[in-house]
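Yeah, one chain of the complex is gone here, protein chain that is, but the others are all in their spots.
And then subunit A:
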Amino acid sequence: PSIVASHERVAFSVPSYFTTNSVHYSGRCLLKSYIRAALKRDEVVHVLGFEVSEEETRGDLDGSCAERLLFHDGYKDPLGWRKSASFTAHQFNSQDLTRILRQTQQPKAPVLVIDSLSWLLRHHDPVAICRSLQELRRGGAVRTIVGLLHSDLHNTSTVDCVSHLATAVVTLAPTSQGPLAVAKTTKRTKSGKVTQDEELFSIQGDLTVTIHRTVSQAGKKQTEQESSEADPTANLTFNLRLSDTEREAKEKVSLPFVFSQEKKSALLHKGQRSGRILYVPDANDDFDQEDPDDDLDV
């Protein structure tokens, strides 16, 4: 099955969608394939590019798709050092963004792709960014916001802060087997239900995504996962369980100190069979009742 189909479902149902990644695996490929898939189904896609140039973003797309992509260049001069800026970091607020998104008169609400949130987080307060994203989402100027976040560049609180805002978070990690990677998707529905998915995927040269195996089934409760992960009896060197015959044998054994019928009769009929000490005093034995220790030379 192809992920593009499932991608579509995700994109239609959720207003925002973030991809996180680390140094060891770049999420940009998946982001590009998302852009391609969105363009293929005739969506209006705006890309705020800070980390990758316009040519590179358009480069991997085929002709008609590349033409329809609307690129806002925050790559060449994001801080206004060269005084040739087309989009600067300061413009990242809901008013300016809404203005830019509405410039192109399109009947459909567009998809906004941010490449990347990490760049923005370096120049803005995380709170301000979260607020802008929230306002954008409420304002209705966009249908979906997709952002790339390099999660290893920020502290966990910032990553959490942005992740809480998202309705779906895809965390990518490499595997030992070459082009394959693991995508962990956490989706939050409006009712507050959280579902997690783990999939093994790879991206082909033409930016199509192939899912190879679903690692864990959708809708699995997290508590279940945690308890199965923390099973201490998983890899023991000894046996903790009993087979039926072993249990039978175990039950047959009578415990010491339990007063059974046998013990009772043994105690009552003691005599002949129990051991006795026979003592015949020797002639030399000078046993003095008064002083039993007198042979000790004390």
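The working rule: contacts are C-beta pairs under 8 Å (C-beta built on N, C-alpha and C of every residue); 3 or more make two chains touch, one makes a residue touch a chain; residues count from 1.
FYI, contacts and distances are computed from a predicted model.
**Student:** Quick one: the chain not pictured, UniProt calls it what, "RNA polymerase II transcription factor B subunit 2", "Phorbol-ester/DAG-type domain-containing protein", "Alkylglycerone-phosphate synthase" or "Elongator complex protein 6"?
**Tutor:** Spelling it out: the chain absent from the display is recorded in UniProt as "Elongator complex protein 6".
**Student:** Given the contact definition stated above, which residue among A:D42, A:E55 or A:D125 touches the chain not shown here?
**Tutor:** A:E55
**Student:** Would you mind spotting which of A:R41, A:R68, A:R102 or A:R122 touches the chain that isn't drawn?
**Tutor:** In the full complex, the listed residue that touches the missing chain is A:R122.
**Student:** Contact with the hidden chain only, please: which subunit A residues?
**Tutor:** Here the touching residues of subunit A are 23-26, 28-29, 33, 51, 53, 55-56, 59-60, 75-79, 81-82, 118, 122-123, 150, 152-153, 174, 178-179, 181, 203-207.
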